[in-house]
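Structure provided below as structure tokens; questions to follow.
Apart from one protein chain that is not included, each protein chain of the complex appears where it belongs.
Right after this comes subunit A.
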Amino acid sequence: MGYKAKFRVWRGEGGEGQLEDFTVEVNEGEVVLDVIHRLQATQAPDLAVRWNCKAGKCGSCSMEINGKPRLGCMTRMSTFEESETITVTPMRTFPVIKDLVCDVSFNYQKAREIPSFTPPKDVKPGEYRMQQIDVERSQEFRKCIECFMCNNVCHVIRDHDENKPAFAGPRFLMRIAELDMHPYDEVDRKDAAQEEHGLGYCNITKCCTEVCPEHIKITDNALIPMKERVVDRKYDPLVWLGSKIFKRSGV
């Protein structure tokens, strides 16, 4: 049944802001995003938050709930104690526009830096023949809903803006892996992954995998195999170390 929850929400714009306290009604079955919406409708009409589908499919409502990157629409209120104060803040890696809304243009910039799918010129639409088993690896990565929480949590850029120009982040390193594993892609992406997109910065701490709401095994299935493909040409001690430490499945 309903109860009053204590919320602490980051409010502010133009580089300034503070945590603001609210007491707000919560009903059975609700998620954090429902409570944010109730705040908008009853107490703070101009509280800024991104959202679209409310079903975990669009990746818009990424935020940090009690310091952990989460989708607001997939975080059920029943996972908290009724007495707990729930702190909601914007993603830390990207500049804040207002309240819970960040400037995520970094991600769109990186997307554009990765050469697109390049099939052979002589295969016409309708002539593609691929086996299910050969498309499944890339299909896993195409489940990505671009919530950008993997890029948000990645320590390479989380508190290191200076690394941003040289590092595509897990989301787009995974995109490179997806294309590299596409049965019809003809571009050799291995050198660029390492030299232009910063694959070497990744030291496989798996933070990205942990926060992925789609449960994509970003580290095990995309980043480590990509590192292994690169290592054919270049020795990377982390791959060696990783292969000793982590048990891998489905690579």
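One rule holds for everything that comes next: a contact is a pair of C-beta atoms (placed from the backbone, for glycine too) under 8 Å apart; a residue touches a chain by one contact, two chains touch by 3 or more; residues count from 1.
Going forward, contacts and distances are computed from a predicted model.
With the options "Succinate dehydrogenase flavoprotein subunit", "Phosphonate C-P lyase system protein PhnK", "Multicomponent Na+:H+ antiporter subunit D" or "Cysteine desulfurase IscS" in hand, the undepicted chain maps to the protein name "Succinate dehydrogenase flavoprotein subunit" (source: UniProt). Only one of the listed residues, A:A5, A:M63 or A:I145, touches the absent chain: A:I145. Interface note: of A:V88, A:V104 or A:L173, the residue touching the hidden chain in the full complex is A:V104. Mapped onto subunit A, the interface with the missing chain covers residues 13-14, 27-31, 34, 40-42, 45-60, 74, 76, 97-99, 101, 104, 108, 111-112, 115-117, 119, 123-126, 128-132, 135, 138-139, 142-146, 179, 182, 215.
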